[in-house]
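Questions regarding the structure given below will be posed in turn.
Of the protein chains in this complex, all but one are displayed in their positions.
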Amino acid sequence: MNIPLKSFLWSTVAVSLVLLSSPGCNKPSGGGDGAGGEPIKVGQFASLTGKEATFGISSDEGTILAIEEINAAGGVLGRQLKLLTEDTQSKAGEPATVVNKLIARDGVVAILGEVASSRSLEAAPICQQSKVPMVSPSSTNPKVTQVGDYIFRVCYTDKFQGDVIANFVSKSLKAKKAAIFTDVKSDYSKGLAKYIKDKFLTNGGTIVAELDFNGGDKDFKAQLTAIKAANPDAVFVPGYYTDAALICVQAKQLGLTAPFVGGDGWESEKLTEIGKDAVENQYFSTHYHPDVGSELSKKFVENYKKRWNGKTPDALAACGYDSVLVLADAIKRAGSTDGQKIRDALAATKDLQAVTGKITIDENRDANKAAVILQVKDGKYKYLETVEP
Amino acid sequence: MNSGAKRWLLAAIAVAVLISAFSAHFNRYYLGIAIDVGINIILAVSLNLINGHTGQFSLGHAGFMAVGGYSAAKLTLTLQSLVPPWAQPLLFIAALLVGGAMAAVAGLAVGVPTLRLRGDYLAIVTLGFGEIIRVIFQTSETFGAATGLTGIPRWTSFGWAWSGAALCVFVITSLVNSTYGRGFLAVHDDEVAAGASGINPVRYKVTAFVIGAFFAGIAGGIYAHHKSFLSPTGFDFMKSIDIVVMVILGGMGRTVGVIIAAVLLTVLPEFLRGFADYRMILYSLLIVILMLARPQGLFTFGNTNRNAKA
Partner (left out) sequence: MTEFLQQLINGLALGAIYALIALGYTMVYGVLRFINFAHGDVFMLGAFAGYFLSPLVNRVLPAQSYAGGIIVLVLAMAICAALGMLIEILAYRPLRNRPKLTVLITAIGVSLFIEYTCQHRAVFGAAPRNFPDLIPANNWHLGGVVLSSNQVIVFVTTLLLLAALRFIVQRTKVGTAMRAVAFNEQAAALMGVNINSIISFTFGLGSALAAAGGILFAMNYASIDPLMGVQTGLKAFVAAVFGGIGNLPGAALGGVIMGVVETFAGGIPGLSNYRDGIAFAILIGVLIFRPAGLLGKVQTEKV
């Protein structure tokens, strides 16, 4: 008599019974055609706790604001939007589980998420297979939308942004030698770094130092000392503001005076709050700036501050907001909550006025948008130039 | 060897495969959870061999899982286009075995240097190995680095996961209950006495690591083909802790308890999803309370004394 195996067998039977009794719906049910009044269920998966909580929460706040505003204005197709959010805890393995739950158990018509490309990549095949459209607010790795024709994004890809940054540094800053400082833990950072490097080299520049750090680290002096010794004209830091601010502070302490250049991950009020005078005169690329932004973006900033206790929205919040705008617009144009119709409507999005610019979805299901280059001046962002795709 | 045990094993596998045949009718979410349970059973039972039966304190089990998962996935990704559809299950088995073997090698690499270490030192070193393995996968471009490996074919089904679990339980309990296996428990109880009685503690400790790692590797392979995606952050210290908690809650060394604990700890977070905000806070509080209230594990009934019984 083998107790463990017996108990194992009973566990198997028990689990199977639970499975057999579970509702067998594998299709979204939160739609229904024009079942008047019934809310449209939209799923969101984001990292609300864990290492990348600060980004997930930003994106979530932008998303919630958009949903609330749309509902206040009457909803979509006469129905209210109901947002179902699941926390991925910044952990791999969770997106698959939560997206399965949202689709199979909660029956959402579409999925919003995620910020991190790696987690988007995990969930995308599931959405594709279930024919549920997925809209990522800020995953920039090109591979995400390549998973299938149900996967979209409302931001530009790393390739585009990498080119923008590299060109700016080569042409406007006229730098010949550069150093790259990459967050080796973030696929966003690594992807962006790769494209920056490729373009910079194509422009005739040389990379004099390539160093890495782990996102979340606080001490960068070791690597910065090595970068300083290589004497670059400019330093690329394609990472997040949480690290960029400290990096600039420590660089200044060490007497490293070359300009630092980053991507949209820099954009947050925390950058100037933590970086203070060390981030003065540094540059970064992002999606929009109030000076060239539309009425919509100005209103967005105002409403965000009102809704979230005076916090200024960062790029991730703006993208979260836009992901809802794009989805809601698509549902409206599709005239139904059928997955296929929403997908087609999403693919046909053209010149939609959003917070981060005019969004047109191209044939790769990426957003064809311009980027802007900003410089930090007097603790605020000064608009320098726009780069069209 | 208990032939009764073999019958239970075959019965378990048969049931698993039968259920699996109806997969399409099940809610995908619940099915996914059930497969997760199967994988966690393998992880917990394999760690139990090292921590529970042999009394070694290993905090790096996720590292072995990573080695197995990545190896299996890499093999599948490289060879899947060369293999005709009917042979895919064979490729899957081969990939799992390769993953297990690579993990076993890792287990050897960890087991041998740690021979002289006791208790807390062993814990740190295994933790260190786990971290080193994670850092290696995070930096290695062959394995996708920070982006991870995507597009792994979704070959894991309920049948595979639970048959794997049944096999793991079978092998480990048979091993521990055998005459050879008494050695593990002897080393656990008193290493010096065991050595004095003619049992080579070194051999047993290393064997425990190797076998434990092997199954963790298999679990990793099954996991890879379930989530279809591998990322180094999924195999960090926290993952190792998750598995350790299962073993502790189940009562170290009691396979039955460990299995139940694995089921519970996989399913419980799903119930807590309703309290999204407080979920992890509750989970950690639960761990503390359980340790305060019932530290011998939730599922140790009857005698907890040395009966050298699995």
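First chain written, first letter: the chains are A and B, and each begins at residue 1.
Note that a residue touches a chain if its C-beta (ideal position, glycine included) is under 8 Å from a C-beta of that chain, and two chains touch if they have at least 3 such contacts.
Owing to the predicted nature of the structure, the values given are computational and were not obtained by experimental measurement.
Engineer: From the listed residues A:5, A:151 or A:245, report the one that touches the chain absent from this view.
Structural biologist: Answer from the full complex: A:245 touches the omitted chain.
Engineer: Quick one: which of A:225, A:281, A:294 or A:360 touches the chain that's been left out?
Structural biologist: A:225
Engineer: Using the touch definition from the top, which of B:77, B:167, B:241 or B:272 touches the missing chain?
Structural biologist: Only one of B:77, B:167, B:241 or B:272 touches the chain omitted from view, namely B:241.
Engineer: Which residue among B:94, B:108 or B:287 touches the omitted chain?
Structural biologist: Selected residue, touching the omitted chain: B:287.
Engineer: Going by the touch rule given at the top, which residues of subunit A touch the chain that is not shown?
Structural biologist: Here the touching residues of subunit A are 49-51, 53-54, 57, 184, 209-214, 216-219, 221-223, 225-226, 229, 242, 245-246, 249-250, 253-255, 270, 273-274, 276.
Engineer: Contacts of subunit B with the missing chain: which residues?
Structural biologist: Answer for subunit B: residues 57, 113, 116-117, 119-121, 123-125, 127-129, 131-132, 135-136, 138-139, 192-193, 196, 237, 241, 244-245, 248, 252, 277-278, 280-281, 283-288, 291-292, 295 touch the chain left out.
FYI, only the chains that are shown with their structure count from here on.
Engineer: Give every residue of subunit B touching subunit A within the complex, in rising order.
Structural biologist: It comes out as residues 2, 4-5, 8-9, 11-12, 15-16, 19, 22, 25-34, 36-37, 41, 138-139, 145-148, 150-151, 154, 158, 162, 165-166, 169-170, 173, 223, 226-231, 233-234, 238, 255-256, 259-260, 263, 270, 273, 276-277, 279-280, 310.
Engineer: So in the complex, the part of subunit A that touches subunit B is made up of which residues?
Structural biologist: 1-9, 11-13, 15-16, 18-20, 22-26, 48-49, 51, 85-87, 89-93, 96-97, 100-101, 103-105, 117-118, 121-122, 125, 130, 141, 143, 147, 184-187, 189-191
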